[in-house]
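Sharing a structure here in structure tokens format.
The block that comes next holds chain A.
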Amino acid sequence: MPDTNMTEGAYNYAYLDEQTKRMIRRAILKAVAVPGYQVPFGGREMPLPYGWGTGGIQVTAAIIGRDDTLKVIDQGADDTTNAVSIRRFFAHVADVATTTRTEEATIIQTRHRVPETPLEDGQILVFQVPIPEPLRMLEPRETETRTLHALSEYGVMQVSLYESIARHGRISKSYNYPVQVNGRYIMSPSPIPKFDNPKLDRSPALQLYGAGREKRIYAVPPYTPVKSLDFDDHPFEVERWTECCAFCGSTESFLDEMIIDDAGKRLFVCSDTDYCEGRR
Partner candidate 1 sequence: MNTPTLSSPLLSARNITKRFGGRIACHDVNFDLWPGEVLGIVGESGSGKTTLLNCLAGRLTPDEGSVAYETASAGTVDVHRLSEARRRLLTRTEWGFVNQDAREGLRMGVSAGANIGERLMAVGARHYGEIRGSAADWLARVEIDADRLDDRPTTFSGGMRQRLQIARNLVSGPRLVFMDEPTGGLDVSVQARILDLLRGLVERLHLSAVLVTHDLGVARLLTHRLMVMQGGAVIEEGLTDQVLDDPQHAYTQMLVASILPV
Partner candidate 2 sequence: MSHPERSCEDPTMPPALRVSGLAKSFVVHAHGDLALPVLHDVSLAVSPGECLALVGPSGAGKSTLLRSLYGNYRADAGSIRVRQDDTWTELVGAEPRTVLDVRHRTMGFVSQFLRVIPRVAAVDVVAEPLLRRGVDATEAHHRAEFLLGMLGIPARLWALPPATFSGGEQQRINIARSLIVDYPILLLDEPTASLDAANRDGVVELICQRRDAGAAVVGIFHDTGVRDAVATRIHEVLPPASPAGARHA
């Protein structure tokens, strides 16, 4: 929705000018229409370095409105520098309410995690993506990867999983684990732990992925099948912990391992701070 009100007279609403937002929205619409397909867009310079979420911020800026409630997480935490900065940025330039509560947010911009609290209809999850091309490490030529996607030639992706089992006895990839969307495009879910992959499958929330450096947007519409690639005799599995969260006692959530003293004492705590706090 165009909004020409200027903030402090210097910037357009939500930082980007309206034409840029339209361009990004068109890219998003195409991405939603072709789930998992990487749509090129004219990425703009943002007031933070590449790798800090420039793609995610542009997507959020293009879809945000005054009625939205924004949550930003980095590695599951609401209180890291990056998360706090981006949340403040939008509070400032888009005049929106912010929250740390997953269930209150209408837009959740995230780096490296999907919240533990199940998402609902109407929520939008915006992922920050460093390398959008899942085949890049196997095939360096962009012309060739595009052809492989166009023709669904995904043998090479399976080759990488084969290689992993041959080397490590199992598929050792623990994050950025490749998925196939709606039985068609193979997609990088961004560097989320594979623990989060099942949450992408048939999620009620809309998933938008923005890669600022490579200027690509892709999407998974609500309730779309998302399958993690595997072999019949080496099926996809998520990691499990023998420990529980030291703070909330959860045995269901993704745990971070922390070393808490010079003697090397270890502690396992929820990576999702909001989820953890809600359980204490």
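Just so it is clear, contacts are C-beta pairs under 8 Å (C-beta built on N, C-alpha and C of every residue); 3 or more make two chains touch, one makes a residue touch a chain; residues count from 1.
For anyone wondering why these and not others, all candidates are chains of the complex that A comes from, given by their letters.
Since this is a predicted model, take the numbers as computed values, not measurements.
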Pick from 1 or 2, the complex member that touches chain A: 1
Interfacial residue positions of chain A with respect to candidate 1 in the complex: 138, 147, 150-151, 153-156, 158-160, 162-163, 165-167, 230-234
